[in-house]
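Have a look at the structure below, then the notes.
A single protein chain has been omitted; all remaining protein chains appear in their positions.
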Amino acid sequence: MDNAIPIDQGEIIAQVNCLKHVYPDQTAVDLCGLDFTVRRGQRVAVLGANGSGKSTLIFHLLGLLSPVDGQVTVFGVNPAKRFRDIRHRVGVLLQNVDDQIIGPTVWDDVTFTPRALGWPRSQVEARGNAICDRLGISHLKTRIPHYLSGGEKRKVALAGALVTEPELLIMDEPFTGLDPRSRSELVRLMNQIHLEYGVTYVVSTHEIDFVPHIADWVYVLGGRHGITLSGTPEQVFSQPEALRAVSIDLPALAELFEVLHKKGWDVTVPLTVDQAVIELERCKLDAVAPTPPRES
Amino acid sequence: MSHLHIPDGLIPLPWILAGIGLAALFVCVALRALKRRDRAKVVPRIATLSALMLLAMGLPIPLLGYHLNLTVLTGMIAGPAEGFIAVLVVNLILALTAHGGITVVGLNTLVSGLEVCLGWLIWRSLRQVFRRPFAAAAVSTVIALLISTTAMLAIVAGTRVSPDLALHRNDHAEHVEHAESADHARVAGSDSGSLKAFAAIVYSAGALGWAVEALVVGSAAEFIAKSRPDMLDPGPDRGA
Partner (left out) sequence: MDVQFIDELAANGRTPLHAALPWAKIAASAALLAASIAARTPSAAGAAAAAVIFFASASRSQLRHAAVMALYPVFFAGLFVLGWIRSDPLFALTVVIKAFSTGLVAATLITTTPFVDIFAAISRVTPAVVSDALFMAYRSFFVLINELQDLLRAVRLRGGAGRGLFQQLRTYGQVLGVVILHSADMTERMYRVMVVRGYSQRIESAREWPPPGSLDYLLIAYAATVLGLVLALG
């Protein structure tokens, strides 16, 4: 991605080292292997099949779980012990928005955290109105949440997460339950927010097709050591066998071009439709002035 | 009709106030018991249990006029402290929907709260006696509802709901002095007769309601015991 921040630059705002967690039912999650690091301004995707430990990682970043072993640091503190100190710097969008919306009305929910933090009324109103305007939900402010559509609820939850202008936005499976149009809209919104507010975000997902659009850096969970792969989307998706080993298929577009490549086409694997168009147009030009097929 | 919700306009003011006062006292006791627990955990649990009770009331039971309450199951899952607050929440919502009086929310909460507490207590005792959770839960339900119905009848009897009291006729001039003693004798007689008739209806119709509730609660408890047995083992101040 053009706006990607190299992994070795920028301030580290969250870090997880060799995390081990055991749930009460004795299910153990081991997230050793590669270290997990989030730098300011990055868009980080955490990819993994069901049960790979994505939610465990997210809950540790939010201080909702305490590790048996390993170290978790967010803004320099252990979130399991001092999440209160960093709460205003972290926004959260969880998988099931119905559980996340706790205010009686949309406005009550959007302004829940600043009011809980004891912000002055004028500041609460200014921030609440600004974020409602920004996400296009001002007309919903007096509505009762359960009469909203899934996409509207997601926007309300996102507004509630962004109202404190967090530096880090953590999203756990944000695309779950959304129709394709709402998913695309959420992707657009996430990127706009990243650009406008400079928010660093961590998003866990198994919607692999969206990853190239929403991430500069990808961590892949699964296998024996938890975090098995990391890199830019291009780097990660250029290792299809490693991904398949942890039950992750390539994005449909990448898979198509991988097959073409195996059939001898001189193509590199694109991650977005735009890249694919460029690649196909190049092939078209090559067809006009044919070159012998590449040896595969 | 596994239990009755007392409507407005029947119970004299002192009893209404006493009911509110006593319910408030029990709420304070429950809140004190829950003080040590994380409120962010307690509130959602009370809320979901209240929602479950309201949901159960909407289940289409194929018997005219019957609906489920799940108060006993709430006691079994949440214990007396969280359970009592959950039934207060439910009774507040019921009162707003004309399903039990607004002014008698206190008394109705005391009756439902009694079911919660008894449900918790009897379930804990009977679980060791019966091998199957179904039997222990069903028997707990019947006993708890029998006692709470009796308590409700005691409230009605205790308030001495009688025409003269309820309509305040003994304050009025139309009560001519020479008729007073005969009138009182008639009222006392009809009072106890009416109460007996009322009790007969409540116990006979109620018994069918208790059976319905016991079957449902027993089946639900058996299901939960197989899947999440820890949920049915609350301490006095904690839930699932």
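As written, the chain order gives the labels A and B, with residue 1 at the start of each chain.
We take it that a residue touches a chain if its C-beta (ideal position, glycine included) is under 8 Å from a C-beta of that chain, and two chains touch if they have at least 3 such contacts.
None of these values were measured; they are calculated from a predicted model.
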Option touching the unshown chain, where A:Ala126, A:Ile144 or A:Val259 are the choices: A:Ile144
Contact residue for the chain not shown (choose from B:Val72, B:Leu88 or B:Ala151): B:Leu88
Sole contact to the chain not displayed, among A:Arg87, A:Arg127 or A:His213: A:Arg87
Residue ranges of subunit A at the interface with the undisplayed chain: 59, 62-64, 83, 87, 90, 92, 94, 96, 98-105, 107-108, 111-113, 115-117, 142, 144-147, 160
Chain not shown, touching residues in subunit B: 4-10, 27, 31, 34, 38-52, 54-59, 61-63, 65, 67-68, 70, 73, 77, 85-86, 88-90, 92-103, 156, 161, 163, 166-169, 172, 186, 190, 193-198, 201-202, 212, 215-224, 227-228, 231, 240
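Definition applied: only the chains that are shown with their structure count from here on.
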Euclidean distance of C-alpha centroids - subunit A vs subunit B, Å: 49
